[in-house]
Each structure stands twice: as C-alpha cells, then as structure tokens.
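All protein chains of the complex are present and in place, except for one that has been dropped.
Showing chain A:
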Amino acid sequence: MKSRLGAFLSALLVAGCGWSGADAATESGGGTIEYWLWDSAQQPGYQKCADAFAQQNPGLSVHISQYGWDVYWSKLTAGFIADTAPDVFTDHLAKFAQFVDLGVLRPLDQLGPTGDINDGDYQEGLAELWKGQDGKRYGSPKDWDTIAMFYNPAALRSAGVDPATLKDLTWNPTDGGTFEKTVAHLTVDVNGVRGDEPGFDKNNISQYGIGSDGSGGGGWGQTQWSNFAGSAGWQVTDKNPWGTRFNLDQPAFQDTLSWYFGLERKGYMPSFAEIGGNNPVGPDKQIQSGLAAMAFDGSWKISTFTGLTDTSGQKLAIGIAPTPIGPTGKRASMFNGLADSVTKLSKQPENAAKWVKFMSGEECQNIIGESGVVFPARPAGTDKAIAFNRDERKLDVTPFTDQVKDKTTFLFPVTSNAADITALLQPRMDAVYIGDAPVSSLTTVNDQLNNLFKVAQ
C-alpha cells in the first residue's frame, strides 16, 4: 500500500516536472528570439524587419507576438514573475522606469551589439529619454510621435470652415480664442442649430465640434489637454526626465483644465458618459460615426484614421491640422517615443541585443518608414514616412513633423513610481471631467504625488 501511495505521489511529481520542463525547452529554443509588441498595425512592418534580420544572421530568427495594450502589460508583468517574459519587448516611456526599479531590464551599454548606440543618430532628445537615473541605457529608440488634430473635411465644408484656416487657430484660457469659436461653430444640436447660434440646445447634440479621448489621467493628457497645457508654458514636473516635484497646483495648469473641461459643459465636447466611461470609444470612431467633427490624436493613429469608412462603406476623407497656438504665442505637442528593451530573463542577451540594434538601425527603420504606420526614430526613416503618406495616401502629415522641425515639442514626463501616479491621478482626473470635483481638487492630488517621492526616497 505504502509503495503504491509513494508511486502515486512520485507520478504527480514527475508530471509536475514534465510540465515545467517542456515549458523551459520552448523558452530557450535555440536561436529564436522572442519579441513582443502591442500595436497590431506595426506587426507587418516588423515582420519584414525580422525576415531581413534572419537572412543576415544565419541561425537566428525572430518570433513576434502581438497583444493588445492592456493585456500586454499584465502579461509582461506575469512573464517577469513566471520566467516566461520575451527576450525583447517594445517599451513605453510611461512604464520603463518601473521596470528599471524592478530590476528586470538589462542595460544595453553592457551588451556587445548595442554598446555603441549613438544618441546623435536619432531625432533630437529621443535617445536620452531612455537612460535611467543611473545613466545606463535601457531602451534603443525605434520611433517617435506627436499630437495633431484630425478632422472630417465634410463637416467643415457644411459649416463653411476653410480647412486652411485651422493652422492659424489660437486658444487662451479666458475666452478660448478662435479655436473655441471654430469648435462652437462645428457643434450642431439635434435641431440643426450650431453652437454659436441663438437657441442652441447644449444637452442634445448630434455633432460635437471636438471629440474626447477621456480625462487624460493615464498619460498626462497626451491626446487630451497636453497640447493646451504645453502651449500655456506649463510642465508636468520640476525637471524632465526624473522629476520629483509636480506642478498640478499651478494656475497655468488649473486654468487650462478649467477651460478645457469647460468645453464639455458648454456642449462642444462629449461627456465622460457619452464616450463610454472607462471603456471609451476612441477619437477615430467618434469622427467616423459623425459624433465629432475634429479630434486630437497621436501620429501613431494616422493609418487608423486613413483606413476609416463611412456608413456606405466608402473611404472616409480625413484631414490633419496642427495643435492650436497658445498663450505663449507658440503651439505645442507632447513628444513621445517607443524603444526596444532586453529583459534580464533572456537566455541569449547578446542575440537579443543584435535584434534590438537591427531594429534601431538604418535598414529596419527605413522599412518601417515605408510602411507608413509610425515615424521612425532616425531622420531618414521619418522622411520616408512623410513621403509614403504624401504619395500613397495623398495625406499631408507635416502638422505632426513640423512640431519637431520647429522645436515646439516637450518631452513625455518620465518619472519613477509611474504605476502609483496613474492609480492616484486617473480617478481624480475622471472626477474633474465628470464634474464631481473642481479642478482645484488636483492640488490635493499634487501633494499626494509629491509625497510618493518623499516616501520612496
């Protein structure tokens, strides 16, 4: 009896070992580099890069896995814990500091192939963003993005607004300037009355002048209010990257937000509930469905917007205009970029670094540029992307690229404690958008954010 029980238990144990053994085998699989990204639109381009990489490096190949944004980060976290993380993954500025703190990224300077990455090869400021507080490089720049205003030319035409005038729009926190006037004029209620006409019913709107991408609590208002706050001369932190004091208590910020969310109170912008709360319908869908005439969004969405169709299945015409000029007399856009990081768990860090180096190199960046989905980090790749949009899509994307050329960008705020910041800020920003809390309540949040760094130090 005893031996049978023992046999049973050992069978259990063997079964357990067999399972983990099989798992380990696939993971270290000879010469196959596991690579993860979240944007399905970019996968075909990087597959081309992977094919070229495999051709030039006999014995090595790249296996690409794509997961949606939300799943991506939880899967990655779980992967770090369960030792199933990929060799290389697409990293985001809002996340990488946390991973550095957790000690799961390998410094690229210490790996042969990526040891000689040159900051000067990329658009100005991009490469520096990926250095940790320890001065080591944790990401190799692959692309960059800015913000602009997408619009539906048909909606502008029926309102008698000339698209050419959009680039001269100005805004200020007092009366909203010509930007607010245009947005009001583009807003139409269910009776066909425009937002700047008498008898306008702000509670029953059929088309909003400007769409909404939520409260912006999760990414410093990147596609919501960041361009306004930036063109009012405001910065999120005392210094960037690695700021430790926050500026959410400053009047420049709170005035901007009062005005921005005021657009919703006036009926010019959809409410939190109307866009679907925490499961929001994106700006692209808002323009497609006719809910909004214009909407701010990032350059990574160009191919999404140009792929939209109307109700009859015809391709929807789309235009792009730059962000409006603010109180500082300049326009502004957040400047953000993605990079590739090598994980500490990788069993083949040198091979992984080779692939990272390849993706940030001339050849792959040109392939990406020609696929027209994002702007590659290298200037030559960026030019290829501009040309692709001009020739293939008949689309002028200079509202995005001019921000870089004219140096009107500001960098995405890079800080540690990013997960805690989002957890504190998101609900509070939502409350302001909904109207449950005044903008001044963000002063309390600012104290909480500052305390976060006191505790951590």
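Methods note: contacts are C-beta pairs under 8 Å (C-beta built on N, C-alpha and C of every residue); 3 or more make two chains touch, one makes a residue touch a chain; residues count from 1.
Keep in mind that, in the parts below, contacts and distances are computed from a predicted model.
Chemist: Can you tell which of "Metapyrocatechase", "Acyl-CoA dehydrogenase family protein", "Sugar ABC transporter permease" or "Cell shape-determining protein MreC" UniProt lists for the chain that's not drawn?
Modeler: Its record in UniProt gives the absent chain the protein name "Sugar ABC transporter permease".
Chemist: Among A:F53, A:F96, A:F272 or A:F375, single out the residue that touches the unshown chain.
Modeler: Checking each option in A:F53, A:F96, A:F272 or A:F375, the one touching the absent chain turns out to be A:F272.
Chemist: Per the definition of touch given earlier, which of A:T84, A:S258, A:S289 or A:S303 contacts the omitted chain?
Modeler: Going through A:T84, A:S258, A:S289 or A:S303 one by one, A:S289 is the residue touching the chain not shown.
Chemist: Considering the complete complex, identify which of A:G125, A:G319 or A:P427 is in touch with the unshown chain.
Modeler: A:P427
Chemist: Out of A:L102, A:A154, A:V190 or A:A380, which residue would touch the omitted chain in the full complex?
Modeler: Of these options, the touching residue for the absent chain is A:L102.
Chemist: In the full complex, which bits of chain A touch the chain not displayed? Write them out.
Modeler: For chain A, the residues touching the absent chain are 1, 4-5, 8-9, 12, 74, 77-78, 80-81, 98, 102-104, 272-274, 276-279, 281, 289, 291, 419-420, 422-423, 427-428, 430-431, 434, 436.
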